[in-house]
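Here the complex is missing a single protein chain, while all its other protein chains stay put.
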Amino acid sequence: MAWRKWISLIGFSLLLAGCTANPATTTFNTNSSIAAEKAQLFNILFWMGVVVFLLVVVLLTIAVIRGRRKPGDTTEPFQNHGNVRLEILWTVIPILLVIFIFFLTVRTMNAVAAPPRENGDLTVRAIGHRWFWEFQYPDLGITTANELHIPEDTNVHIELVSVDVIHSFWVPNLSGKIDVVPGQQNSMWIRADNAGTFMGHCAEFCGIQHANMHFNVIADDASTFQAWVEGQQAGLADSTLTDLEAQGSKIVTAGVCAGCHAIDGTNMLGKTGPNLTHLYSRSIFAGGFELNDENMKQWLRDSGKLKPGNLMAGIRLPDDQIEAVMAYLKTLR
Amino acid sequence: MNQATTRSRSGMDSAKVAMLVVLGSETFFFGPLVSAYLFMRGMYPWPLDGAPLARLAVPGVNTLILLASVVTMWLALRAIRSGRQPMLARWSAVTLLLGLVFVAGQVLEYTSNNMTPSDHGFGGVFLTLMGFHALHLLAGVIMLALVFFRARLGDFTARRHVAVEVSAWFWYYVAAVWLVLFSVLYLV
Partner (left out) sequence: MTSQAGTFPYMRRAEKSKLLSWALTTDHKRIGILYLATAFIFFLVGGIEALLIRLQLAQPGAQVLGPDAYNQVFTMHGLTMIFLGAMPIAIGFANYFVPLMIGARDMVFPRLNALSYWLFALGGLFMYSSFLLGGAPDKGWFAYAPMTERAFSPGMRMDFWSLGVIGLAISSTVGSINIIVTIFQLRARGMSITKVPMFVWNMLITSLIGIFAFPSLIVAAALLLLDRQLGTVFFNTAQGGNAMLWQHIFWFFGHPEVYILVLPAMGIMSEVIPVFSRKPLFGFMAIAFSTAAIGVLSFTVWAHHMFSTGMSTISLLFFAADSFLIGVPTGVKIFSWLATMWGGKLRFDTPLLFAMGFIVMFVIGGITGIHVASVPVDWQVTDTYYVVGHFHYVLFGGTILGFLSGLFYWFPKMTGRMLSERLGKLSFWTIMVGMNMVFFPMHYLGLAGMPRRIYTYPADTGWAFWNLFETVGAFITALGFLIILINLIVTLRSRPTNPQDPWDGFTLEWTTSSPPPAENFAEIPAVRSRRPLWDAKHPDMADTH
């Protein structure tokens, strides 16, 4: 029976080797020392596990081969009740292994512990909502959602806040996860060694749309990041609205949208939903949907179809308003 | 409780062994409850902190009543151990009544605190600790009522009275739990 285990084991090793194929989200293709340390610890524990597993399978296989009964043999084998020396051996060796693993664990925990805050570090507040992530940059005066921009090669300290239930902030390529617990101040740190886009997820089950609570971490080189910051800090130029856009603006700012959403420079100050000020500077929305015309149209028409149970699901725009609203939203860059 | 329990390997009546197991289990019921209370106390100011002595009047008297019931329970047990069934009936009735007085006192104490369950974390804690304890005490009262009626019917002898023994154990245990609750709620 062992061969099947062998095959799955070899398959697993191939998986491990071949996992670089998809960089979108994985704990192996690391882009930070934090995730790399964890992956390295996992690799050591994985191969230790393989050795233990093979030991058991080999012993079992030998026992099975040796234990095959010859045809016609009805005698009983030697009755062996135990062996104290062996029993001590297979108690002590695991204890030593466990101590070794504990040592490795402590070493890695030290290696990934949050470094003290220094000048040049970035502080971000990640706020878990049902079901999207809001990101605030207290030092930069920026509030955005679904996409977290960070400069590459910089330590980013993240304060984790929940406005409702428990969420968990996780960017597999960059770091492990820490839960976002209402009423509790948790924090973590991440860094991206190189520029790139990394998918993040809410990892703690948080209700009906837990599955659609992804976000992107976009690590940029210093100048690109600076440009993004300036773009976000700049106000919206509303003098140039076309008729259609102005019509959309009226629908949005005078309608129910203001109850939940905020747009800087307007009367919209809602806090429940994502801040829309620079909506069209983002590439995803609503916890992971690509921000394109088709999705946005569907969202405005009946967001419950795209994301059943989301908190905006009861609000549906009539078809004749959608075009104007879309036109206005697209000015929010 | 089943009086006619089977022969036993432990040399103890099965009902007694079962009661010991039950009390062990109960300890892991009150343990998390008390821990939950202490956990919350570590985070928020406890409204009864620095309670004046007068604050302790009702719970203090109540505690004394419960301790008195422990003594009467013991007297009931001692009576049947020497085969005096009428004394057993009398003392178990007294114990039972003291238990009811205690529960009434608990209700008085709870309502006089002006705490509703939803006021803040502690309203709920107070209700839960005292409520679950009172429920246990009422279970003890039912056991004692059964003891009382069976004593009146002449069910017990000096050698056969395991129901009295286990009821007494339960009663002592519930009283001991109250001492713990009293200490953590009012004294510490």
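General observations
Think of it as A and B in the order they're written, each chain with its own count starting at 1.
Here, contacts are C-beta pairs under 8 Å (C-beta built on N, C-alpha and C of every residue); 3 or more make two chains touch, one makes a residue touch a chain.
Everything numeric in this text was worked out from a predicted model, so none of it was measured.
The missing chain, though absent from the display, is touched by one residue of A:H129, A:H149, A:H210 or A:H261; that residue is A:H210. From the options B:A36, B:I65, B:L146 or B:V180, the residue with contact to the chain not on display is B:A36.
Touch with the chain that is not drawn comes from one residue among A:D179, A:D220 or A:E245, which is A:D179.
Contacts to the hidden chain, counted on chain A, fall at residues 1-2, 4-5, 8, 11-12, 15-16, 19, 21-22, 24-28, 35, 37-39, 41-42, 45-46, 49, 52-53, 56-57, 59-60, 62-64, 66-69, 73, 75-83, 86-87, 90-91, 94-95, 98, 101-102, 104-106, 108-109, 112-113, 130, 160, 164-166, 168, 170, 172, 175-179, 181-184, 186-187, 199, 201-212, 214, 288, 308-309. Contact residues of chain B toward the unshown chain are 2, 5-6, 8-10, 14, 17-18, 21-22, 24-26, 28-29, 31-33, 35-36, 39-40, 43-44, 116-118, 120-121, 123-125, 127-128, 132.
Everything below uses one rule, namely that only the chains that are shown with their structure count from here on.
Chain A and chain B, compared by their mean Cα positions, are separated by 51 Å.
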